[in-house]
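With one protein chain removed, the remaining protein chains of the complex are shown where they sit.
For reference, chains read A, B and C in written order, and residue numbers begin at 1 within each chain.
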Amino acid sequence: MNPVYTRPKSLTNVVTHYCPGCTHGIAHRLVAETIDELGIQGRTIGVASVGCSVFAYNYFDVDFQQAAHGRAPAVATGIKRVRPESIVFAYQGDGDLASIGMAEIVHAAVRGENITVIFINNAIYGMTGGQMAPTTLVGQKTTTSPFGRDPGTQGYPVKISELLSTVKGAYYVARFSLHNPANVQRAKQGIKKAFQNQIEGKGFSLVELLSTCSTNWGMTPQNALKWLEENMIPEYPLGEFKTGEGE
Amino acid sequence: MEKRVRFNEDHCKSCELCIGVCPKKIIRLRTELNRLGYHPAFVPDEDQEKCISCALCARMCPDAVIEVFRP
Amino acid sequence: MSQVTVFYGLYGSGKSEVSINYALRLAREGRAVTIVDLDAVTPYFRVRDVRERLLEEGVRVVAPKESIRHADLPVLPEGIRRILMHGEGDIVVDVGGDPTGARVLGGLKDALRPGARGLFVLNAMRPFSRTLDEAEEAVDRVTSSAGLPPGGLVSNTHLGELTRIEHISSGLKFAEALGLRLGLPVVMVGVPAHLKSQEEELAKALRGVRPLYLERYLLKPWEIAE
Partner (left out) sequence: MSESLLMKGNEALAEAAIRAGCRFYFGYPITPQNEISEYMARRLGEHGGVFVQAESEVSSINMVYGAAGAGGRVLISSSSPGISLMQEAISYIAGAELPCVIVNMSRGGPGLGGIQPSQSDYFQSTKGGGHGDYRLIVLAPATIQEGCDLMATAFDLADKYRNPVMILGDGMIGQMMEPVVFPEVLDAASLPHKPWATTGNEGRERNIISSIYLDPEELDAHNWRLEEKYRKVRENEVRYEILHGDDAEWFFVAYGTVARICTAVIQRLRKDGVKVGLIRPISLWPFPDEAFEKVVDRAKGFLTVEMSTGQMVEDVRLAVNGRKPVYFYGRTGGAVPTPRSVERRLRDMIDGKAPSQTDYFDRVGGAKK
């Protein structure tokens, strides 16, 4: 029998703490596949953030640093400046990156830090139990927007990829979705590009991945994928927002 | 018989994302529980021949449970 | 005849002490003197910190107003343009250090009357002016930032309380070598007052260049008698 798909070497052989159907697991797998395919396992250093992916370092068989809430791009900057030959990636959720860590992500992009950022956008705070995220959709109910997000008092969802695509220092900014196999495949290609860019010294790359949180959305995993497709993609259009320097 | 699609059933959380994408509808959940307390997904031996090795199930699996082979 | 003298240079070259001592010397010679504190970049040890002492000796002090003396802001003294243009008597201007501090003067250069002379204060015991190349670069960067070409050098090589005659002597040689490169005269040599008593050695070291004896006015807290 010829292998078509096997478990990536760069994943540790443990059961993750993620809820059933959580697309964090898909994102992890795609990153691990990328590390394997690019042959960079021995020189990759990951940065875990605060959020559901706080234990990411348990699941990747590479060196890892766990960062304070929102600060992963700064930590990654510190690592990369000491070890420019290493491949450094930060893995952050929407609360971490788009709320408390907004300054760090924008300025890492401004500096054109030669790092890769994987940004999980699931429109909610998972770790702390389903509170409103900066990416929560208008009208979406969460424990802190129990009547639905009201733009009048709670503002509008923040669009990180669009925002960062205006930053000259950013080299590659793209948004993908993990709601079906075809999109997962596209996301994989984007992630691979984001790591390849770093290997080639091209600078800052960020891949935003639309993800589900079936537990806090209160849905089955399959319904969550459907909800993502129907509600998130219209608000967060997919695509590569920036490839290459300038503008 | 060599299996075309193999499940690491101990790691499965029965999220059913694989079931949702299988074009041949051959993935099922076991009635027994695994060590994690979930009904793990599997393809019955008699359906292994029906598998077309498309690996959509593996691509959607959040827990890297599934490995796929082609004869 | 009234004269505008601008002291500029790198951080810590001794501009402020030179400015204060020079202003006091002019005042003691019976001249009407105004000292201008144009340092917008240094938070401590500035001319404005010894305002009262200067006033006692009849030196007029132009500095940012008292109420914002300690503000962490680049503040210019009120009426600065008028004073530079039309102020009477001798005017001594203490510019902040480095090209950064000198930039303030650059913004005021159209207010400088013809004949204003810029004197570059040089301490060869300080970083970034240890070699002639470094010092030349410093003169170039500071004076172009100030928008006032240098008219001469002030040799102010010293090591604080540890200054010995040999520092004065080697510093002067260094300044002369730099002057030779840049076509500038060494017009003054700063000499810490504690060396005054060593007359003979000092005369040998100075070789006829007039010393500016430097009493220290910008004191550290433990040096203040009262």
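One rule holds for everything that comes next: contacts are C-beta pairs under 8 Å (C-beta built on N, C-alpha and C of every residue); 3 or more make two chains touch, one makes a residue touch a chain.
These numbers come from a predicted model, not from an experiment.
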Going by the touch rule at the top, give the shown chains the omitted chain contacts.
-> A, C
Who touches the missing chain here, A:Thr77, A:Thr116 or A:Thr136?
-> A:Thr77
Spell out, residue by residue, where the missing chain touches chain C.
-> 11-12, 42-45, 70, 72, 123-128, 130, 158-160, 162, 167, 170, 220-226
Which residue numbers on chain A touch the omitted chain?
-> 41-45, 47-48, 54-55, 57, 61-68, 71, 74-83, 86, 103-104, 106-107, 110-111
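The criterion applied here is as follows: only the chains that are shown with their structure count from here on.
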Distance from the CA centroid of chain A to that of chain C, rounded to the nearest Å?
-> 57
Would you mind pulling out the distance in Å between where the CA atoms of chain A average out and where those of chain B do?
-> 26
Any chance you could list the residues of chain B touching two or more other chains?
-> none
Residues of chain A engaged with two or more neighbouring chains = none
Chain B residues within the chain A interface of the complex | 2, 4, 8, 10-11, 13-17, 20-21, 36, 38, 53, 55-56, 58-64, 66-71
In the complex formed with chain B, which residues of chain A make contact?
-> 1-8, 11, 15-16, 18-26, 29, 32, 180-181, 184-185, 220-222, 225
